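As you look at this complex, bear in mind that one protein chain is not there, while each of the others sits in place.
Let's look at subunit A:
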Amino acid sequence: MRSIDFGGACLAVAALAALPLLNPGEYLLGVLTLGLIYGIWAAGWDFMSGLTGRANFGYGLFIGLGAYFGGFANTLWRTDPWMGLPIGVGVGVIAALLVGLPTLRLRGPYFALAMLAASVVMERLVLILWRYTGGDEGLNDLDPLVESHVAFYYVALAFLVGSAAILLRLSHSRLGLVLRAIRGDEAACQAAGLDVTFYKIGSLMISAAFGGLGGVLYAHFQLQVSPQLFSMQMAMAIITMAYVGGLGSIYGPVVAAIVLTLATELLRPFGAWRLLVYSILLIIALFLARDGLVAPAWQALRRALSRGRDAAPEPLRQARSPGTSA
């Protein structure tokens, strides 16, 4: 079974890597690059919120902080644009610790509300402190990470693949098992001797690292940083991607992020109507397909594939793992 997953992932990455060779044009390549960055965010959001079941409406906080501090590093402190990446990750992780410490030890809506409030407050603060942040105009004239758009596409793809690989690996590790157990029953986790708060804060910090990372990438992609990154709409778009992809699967949200970014950009001629698409998709995902669309579709395909493969040599098949029998 695992080999099918790996094969599917390789195929998807190969397809994404081959796309620029088809000469899609600068606009479409830009949209795809944006989709890859959204993929990092959707995977990062999913790791904490999908696995532990704690919805995070303020993910924009980590994205915005990452982007702004990456931007400050580049425009104010004149550091190398690549230096912004660890700075953005670090700032995101610290913000997660500061919000998580007081709120994740409590049950109830405190975490969701605090995250939402923190991102809204930051969005306002950026406007109030316009002297330093540029207010509505944001930070401008950032240096690009790499020279060409195609090269940046590959940089974003590499970071997405790396992020998704790390998060997938973690979600199937013991840490992931504990996080899924927390989603199921916190009290039972405590009865198993697990420090639930520690795991929740830790997973939020991991989640935030990828929010900050994507934020810095985004800043150097647009060469500009604006307060909208902190907005609720930003978080809602990512939450929609995670739900449509299938919560807790990591790869589902990544695929959904790319597809939905493409879809909404292609719907741009419809103006404000395109936001309706997000809302409708979220409603569909919530009411009709509670496990999302991407992950269940892949599971079904995987079953069909493994059935097809196992059908022929069935009488001979002894080994349990396909790796040894193949």
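Heads up, the rule we're going with is that a residue touches a chain if its C-beta (ideal position, glycine included) is under 8 Å from a C-beta of that chain, and two chains touch if they have at least 3 such contacts; residues count from 1.
We take it that contacts and distances are computed from a predicted model.
Q: What is the protein name, per UniProt, of the chain that does not appear here: "Copper-resistance protein, CopA family", "Cytochrome c oxidase subunit 2", "ABC transporter domain-containing protein" or "Branched-chain amino acid transport system ATP-binding protein"?
A: "Branched-chain amino acid transport system ATP-binding protein"
Q: Of the residues A:151, A:188, A:266 or A:300, which one touches the chain left out of the display?
A: Answering carefully, the residue with contact to the hidden chain is A:188.
Q: Touching residues of subunit A against the unshown chain: what are they?
A: 174, 177-178, 180-181, 184-185, 187-196
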